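In what follows, a single structure is set out as structure tokens and then discussed.
Note that this complex is displayed minus one protein chain, with the remaining chains in position.
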Amino acid sequence: MKRTSLIALVLCLVLISFAGAQAVETFKIAYIPTSIGQPNTNAWLEGMMRVFRKYPNVKVQSFDPQLRADLQVSYIDDVINQKYDAIVLQAVDAAALSASVKAAESKGIIVITVNLAVLAKHTASVQMADISAGYLVGKEMGKQLGGKGNVAIIQSPPGALLGVNREKGFRQAIAELYPNIKIVAAQSAEGWKKEIAITIMNSFLQSFKQLDGVFAVNDNMAEGAMIAAEAAGRLKDIKIWGANGQKSTLELIEQGKIAGTAYNNCYAQGTLIAEMLMERLTKHLGPSKDPETKVIQIPPFAATKETVGQIPPEDRW
Amino acid sequence: MKRNLLIYEVRLGLVLLVLMAVLTIISPSFLSLTNLSNVIWSVCFIGILSSGAIYPIITGGIDLSLGSLAALSGILVDMFMNRFGINWVVAIVLTVLIGALIGLFNGFIVAKIRVPAFVVTMAAKTYLYGVALVVSNGAMLAILKPKAFIAIGTGRLFNLPNPIYIMLVMVVLSQFLLKQTAFGRKVIAVGANEVAAKLSGIDPDSIRLLSYTLSGATTAIGGVVLASLTQQVFAAAASDIELNVLTALVIGGASLLGGKGSVVGGLLGAMIVAFITNGLNLMNVPAPYHPIVTGSVIILALLMNEGYLVPKKRKKVLGHHQAAA
Amino acid sequence: MSSHVVRWLVLLAIMIVLSLLIALVNPLFLSTGNLMKMLQEASQTGIVAVGFTLVMITAGIDMSIGAIIAVTSMVSINFISYTKLPVAVFVPITLLVGMIAGAFNGFFITRFKLPEFIVTLGTKSILSGLALVIAVKDSMGFVQNVYIQNESYLWFGSQTFGGIYRTTIAFVILGVATQLFLKNTRTGSYIYASGANPNAAKLSGINTERIVFGVYIFSGLCSSIAAIFISSRMMTAMPELGLGQEMDVIASVVLGGTAFSGGSGDIWGTMIGAVFLALIKNGILKLGISPWIQPIVIGGIIVVTVIIDVWQKKISDRLAAKAKLKKLAKASAQSAA
Partner (left out) sequence: METEGKSDILLECRKIVKSYNGPIVLEDVNFSVKRGEIHSLVGENGAGKSTLVKIITGAIERNSGDILFKGQALPLQYSRKYAENLGIAVIYQELSLIPGMTVAQNIFLSREPLYPHTRIINKRKMNAMAQELIDRYQFPLKPSDIIDNISIAQRQLVEILKALSGNASLMIMDEPTSSLTRTEVEMLFKIIHTLKSEGISVLYISHRMEEVYALSDRVTVLRDGKLVSVLEKEQINPAEIIRLMIGHKLEENAVYHNLPKIEGRKPVLEVEGLTSVGKFTDISFTLHEGEVLGIGGLVGSGRTELVRALYGIDPYNKGIIRYLGKPWVPSVHASIRSGIGFIPEERRIQGILAPLTIKRNISITNFDRIAPRGVIKNKQEKQLAIDGIRLVNVKPPDPEVVVGNLSGGNQQKVGLAKWLVRSLKLIFIDEPTVGIDVGTKEEIYGHIRTLAEQGVSVILVSSDLPELTRLSDRVLILRKGRIIKEFKECVLTSEKILRAASGILEEYDEA
């Protein structure tokens, strides 16, 4: 038991050293993305911080749900218990988070969702509209293909709404605008993983001697598809599109290796969210009383070799 | 033992051939050099990790920290090369050394302090993920240079991707180390009967220590290769890969109670899974059905290996419990 | 036996110390609301862990628990969204599905003597696929997660007097019942026997196959119970719900002192283990530290805890040995005289 208490003491020091000084009167904001360490989630945070840095009394705490809705739910409960003032949430699932969001707002916590509005009504949702992003990709790719050809899709894991919506939009565009473009295959990459996207692309290249376009529902997987196509020496004949517009992909677009992506200015998104929050917080407005969730859509921008130049370096994430 | 395991691996090989035959019939584009090389390519990462992960398992332990460590290694090698500007060869050596050290640390807690390997390495999985986040500033970093480094993962030799050669070399080395060296034999002995091994002049602790160190080192190599072929590193890069490695090894004849197993079997196991996935992709089977088929085939493969479903007289196999005794 | 009690005390001591430290940093940690929530999370893991403990006592392992949660929650979701059946009808059916899944494991493990680990991994894979297949879909065939409104179903995940979650109550009841069952019934002792020395158990006329079979069914049952509470509490379910929870469950059981070698361990330990894990994971969020550091601290605490556990065992053993030596010395002195 002596040893136990000794260890305990050590732990005590460790923990306390970690525990930052808790300012007395602060706004505590919880940032709950689908997972940390992703370019877009980091960019949103950075975008928000560009605003929050001006307010010393704002403390932002991020959480790491590792793509698990049940963890997001549990984090929100915790945020409620800890009496945070606001939550910025990129929901893994629209239904799964509804109950929690409802609870949070009823406790006077402002909830702003990113990219995906949960079913329950909440203060605001700032979206890069997934469906229209997919639609945009479909439209642009169709143009590049001259309205005909074989196209394959690298899907997100089944049930991941973000990816699913983009795919929906894409399929919709193809169906409506290009009757001569055939969607020949669709395979989903477990965990949005790049190496798996490569494997899937390989099997596409294998099964289709004539493949003209590939839509990977995020840039990461598009890069994977690119690697595979390049290795097979068929990159020239295949227009690979992604969605998000992360920095590395934009560079590949400039090099002409990737055909394009639906670029979304995550910094701007983050900044917008932060400004809305500060507005309500400083005026102590609390969650909005409006009957409907205020949805702000940031129109996606089709970044291709031609247009990518228009994206200034400071907006590249 | 050796003879039995050989038989086991041969049987596994047969299962693989049957599978390939079936796939060729179903989808003609299956049996082509490019496709086969693609499939083998897709098991490279698992193959490389298995070549080291087999050792803790044979000593009756386990290493669940593979995924986090691999990701961390990728991040480290990138940091060395592109943040500190160290020559890529040196950077890789450093990374592998660090991987070995982390493995050694796990091994120390398991062998010397005698904490169950499962808990130790599971905790390691957790905190190494944290370390990876810290080192990478929680960012997903793209590796675009040096070209030589990228070539490791993306280059080709005799029209086959480099990783295949790397994996084959590691697997062969691992198999050789296990079957043809005193060290390997000692590892097996410790797994089979620690007391007897000890009385025969083997020091189980140091054998364990070395096993985990090996596992750490090979995992680091795997991480480097993964980083090079995806040209990108981040903390969650290889999350949960350890389960796939474990599955491969156990299909390959390894027993979680120790004393049994081989990396060649592990590779065959991984390929069985990979071929199924590939076949499903070629046939464009919708995602939900992939795991169903894979799972069923795994169980069928097991049944075959245990001597069921095959006409020849079934061989009595030890159940887990007897094996434990 | 007594050594068990000691290690519980040690674990509890560590828990108390940690709680106090966390409370120092953030008093909200000790608020009823938070404690109840912590217990609720412990219960969600714990309910599964109870079944898992029995599996491990028979020297087995069940990697399919997560997938069983996924598939069973999908089953009840289907009932809710496609039928008007009352909860009292479809919840039992859901539980039955869980038991069938467990029986599937049990069958291959006992009938064909396949290694538990890999069989259950196979099952996991199959079931997680099934969960996707049966998941509620929209017109375009994409998975669409339902927002549960069925009041009587939401009852399970809701709170009751004193803010206690019903999940917690269920966990306690299940835990205590199982513990009593293990220690006081014939079947209970058969379970230990089958894990500790299967051959001997067979010699005593125990049908170990049947025991193992039953244990996997029970594990399936526990997982499906958890599925109902979790989905009710989230007011929805996803086809990937529960996947990735295996590690937490195993960790609780192992921290609770049940060995992979079988024949030892009990539910008290598992319950403490589950609460311990929930405590760290919940407490860490109270420290206001970066999510990058959190896993490092959690991993660190777990390692330190198990090391302490080993030490306390070593110490008590050493004390015992010392006492024995004293006795021997006395004896030899007498014999010399």
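Order of writing sets the chain letters: A, B and C. Residues in each chain are counted from 1.
FYI, a contact is a pair of C-beta atoms (placed from the backbone, for glycine too) under 8 Å apart; a residue touches a chain by one contact, two chains touch by 3 or more.
Keep in mind that what you see is a predicted model, and the values were worked out from it rather than measured.
*Asks:* Shown chains touched by the missing chain?
*Replies:* Over the full assembly, the chain not pictured touches B, C.
*Asks:* Determine which one of B:A197, B:V264 or B:L282 touches the chain that has been left out.
*Replies:* In the full complex, the listed residue that touches the missing chain is B:A197.
*Asks:* Hey, which of C:L35, C:L154, C:A196 or C:I315 is the one touching the hidden chain?
*Replies:* C:A196
*Asks:* Pick out the residues on chain C that sit against the missing chain.
*Replies:* The list for chain C reads 1, 184-187, 189-190, 192-193, 196-197, 199-201, 203-206, 263-264, 324-325, 328-329, 331-332, 335.
*Asks:* Provide the residue numbers of chain B that touch the chain removed from this figure.
*Replies:* These residues of chain B touch the chain that is not shown: 1-4, 179-183, 185-186, 188-189, 192-193, 195-203, 259-260, 318, 323, 325.
One rule holds for everything that comes next: only the chains that are shown with their structure count from here on.
*Asks:* From the centre of chain B, which other chain's Cα mean sits the farthest off?
*Replies:* When every chain centre is compared against chain B, the largest gap points to A.
*Asks:* Taking each chain's centre as the mean of its CA atoms, how far is chain A from chain C in angstrom?
*Replies:* Spacing between the chain centres: roughly 33 Å.
*Asks:* I'd like the Å distance between the centres of chain B and chain C, where a centre is the mean of that chain's Cα atoms.
*Replies:* That pair's centroid distance is 28 Å.
*Asks:* Where in chain B do residues touch two or more other chains at once?
*Replies:* Residue numbers touching two or more other chains: 133, 138, 287-288.
*Asks:* Would you give the residues of chain C that are in contact with at least 2 other chains, written as numbers and ranges?
*Replies:* Residues 132, 244, 291-294, 297, 300 of chain C touch two or more partner chains.
*Asks:* For chain A, which residues count as touching chain C in their complex?
*Replies:* Per the stated touch rule, the residues are 1, 3-5, 7-8, 11-12, 14-16, 18-20, 22, 36, 59, 61-64, 66, 68-70, 73-75, 77-78, 81-83, 92-96, 98-100, 119-120, 157-159, 164, 167-168, 171.
*Asks:* Using the touch definition up top, name the residues of chain B that touch chain A in the complex.
*Replies:* Chain B reaches chain A through residues 27, 29, 32, 34-35, 38, 41-42, 45, 133, 136, 138-140, 142, 144, 154, 156, 161, 226, 229-232, 234-236, 239, 277-278, 281-282, 284, 287-288.
*Asks:* Can you name the residues of chain A that touch chain B in the complex?
*Replies:* Residues 35-39, 42, 66, 155, 157-158, 185-188, 191, 194-195, 198-200, 202-207, 220, 223-224, 227, 230-232, 246-248, 251.
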